[in-house]
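Could you have a look at this structure, given as structure tokens, before my questions?
Every protein chain except one is present and positioned as in the full complex.
Chain naming follows the written order as A, B and C, and within any one chain the residues start at number 1.
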């Protein structure tokens, strides 16, 4: 069993271990990234995080070189999606000397997508793609209609509420924020109608909106359950 | 290829370009309309918006005249849905000399409906209409039941909360606003029960309400996925 | 065509008109009932509402007597569901002389159920009952599980938050109010966790809860769409 198989495939035990280690490091890298955003860390913790950071980047660099080494077409790997992601994950460290440019490190998040590989051999993922292909057009249609509804809601509430609450409903853009928070039923409560007209309008738009916004999720669920059912019946 | 085909159909390249230009202008017109509602615009931006406005109306006017010119039955176009919409979109400008009557310009929003034409040849739209036809009666039934539930919730909470919160639950109409915000699960937090009775009532009404209000969206999703699935199987 | 047919059936034109008039009066009665809860009504409006009230009760009384007159088994009508409802709708007026006991008048709301008669001949209602019969056991199961989940959520959050917010999460009963508002995703914002433990617990309980609470509505929608689809295919 050669190195190539270990690095590029995950149908053997060493290949799986290699993949798992890389994924663990990605998760560790995410955890340290998150912890570093905490504002009141003491010096000891900060130093520990920095050391972890350096070690992770070194391992990621070695992994990158290894992947480059085993790749049959070097350039093809460098320019591939994963090749670019792997490079972006380590590059900021070398450019910024590992101290500054913290915000650039967010690109390391892209390595998250390596995790998607896990799904590649997953049957559920295959069924999801089949179900999605069937209802793709419906989802596009409902997304467009949702966008239109959001805009019309914003315009409507602007005309009802602008006079009564000139600060909250300052412009159609401010009203759009209300429309998003309301039609998704999040309802933070930072902005809401107070006039009778605005409240009746909200009621009408919600009655229509609830029947539209929840449809894509329902469509996906329904199609998925059907595809899944068919697969299980075939067995 | 004559002008008529370009203006009225979109199965040829020039026809598609004409449609696209009109739709782009509609979107541009919507954007300028929205930007103008911003309260602290400087004079330069205001002037730019006014010029854009004049240009858009001129092009829309030319388009209207063109459509009138190519129409076989002139009167039939003028009185058609799109004919009226196209006229309403430009009329306020000429009446108000493009400065006042800003609020009338909202009717230009109706031109939005021209965008619906995009859906006319769309298969998803066809499937949506078929699915909707199948569950139309169910949706009417649930809409009626939802309206009844909202009213009964308002009456109930009024009797529980009116004494404890005479300002928030001032009348059944004020309670209705609570019922809308609660049963749609928006929950702004501007008005909510504080008495034990009111909270138990809210719990009971939510348990029933959640099982009713979400049904139309689920019905639509379920029927759509079924129709969509059948179409794909036939192929 | 005799009076009996007009009063008791709605498959003829006079029968339909009679039913419609009664239903209009029920709606009018509901509107006046709601308007009367408004706190700052002037004397003129109050008088108008009182007169409307008297007229409505007189017509309802006549209707009750008429229904009693045409009923073959008088006692059977008086003791039937609609007989009791019709009596309750007018009785408070005579007992309280139409001025006091406003709260008793809420029972008139029960006449709302007369409106359900509208659904009796409705195909959608029939399909709803068939769909409901199929998934009845599932709905009971999920209601029980939801109740258990609500209680466990309340206990959990009580232990996490009671110390940090002794006023908001005073007891398990107060925590139950939080559980209801959170798991239904209403989220008024009057009470929410602030400790790290409480927030992680909220996350976990929401992930589980969302997958349980929305199920009955989805079940109903799915079963209804299926029954509806079968009906349309048979045609």
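Assorted remarks:
One rule holds for everything that comes next: a contact is a pair of C-beta atoms (placed from the backbone, for glycine too) under 8 Å apart; a residue touches a chain by one contact, two chains touch by 3 or more.
This one's a predicted model, so the numbers in the text were calculated from it and none came from an experiment.
From the set A:82, A:159 or A:177, the residue in touch with the chain omitted from the display is A:177, counting the whole complex.
Across C:29, C:165, C:185 or C:228, the residue that sits in touch with the chain not pictured is C:185.
On the side of chain C, touch with the chain left out of the figure occurs at residues 134-135, 137-138, 140-141, 148, 151-152, 155, 158-159, 162, 166, 170-173, 182, 185-189, 192, 196, 199, 202-203, 206-207, 210-219, 221-223, 226. One chain is missing from the display, and on chain B it is touched by residues 185-189, 218, 221-222. Considering the complete assembly, chain A touches the hidden chain via residues 30, 33-34, 37-39, 103, 106, 109, 112, 115, 119, 122-125, 127-128, 139, 143, 146, 173, 177, 180-181, 184-190, 213-214, 216-218, 220-222, 224-226, 228-229, 232.
Quick note on the criterion: only the chains that are shown with their structure count from here on.
Under the stated contact rule, the graph of chain-to-chain touches is complete, every pair of chains being in contact.
With angles rounded to a multiple of 5, the C-alpha fit of chain A against chain B returns 90 degrees of rotation. Here the spacing of chain A and chain B, counted between their Cα centres, is 29 Å.
Chain A and chain C have centres, each the mean of its CA atoms, that are 41 Å apart. With touch defined as above, residues shared between interfaces to two or more other chains in chain C number as follows: 185-189, 218, 221-222.
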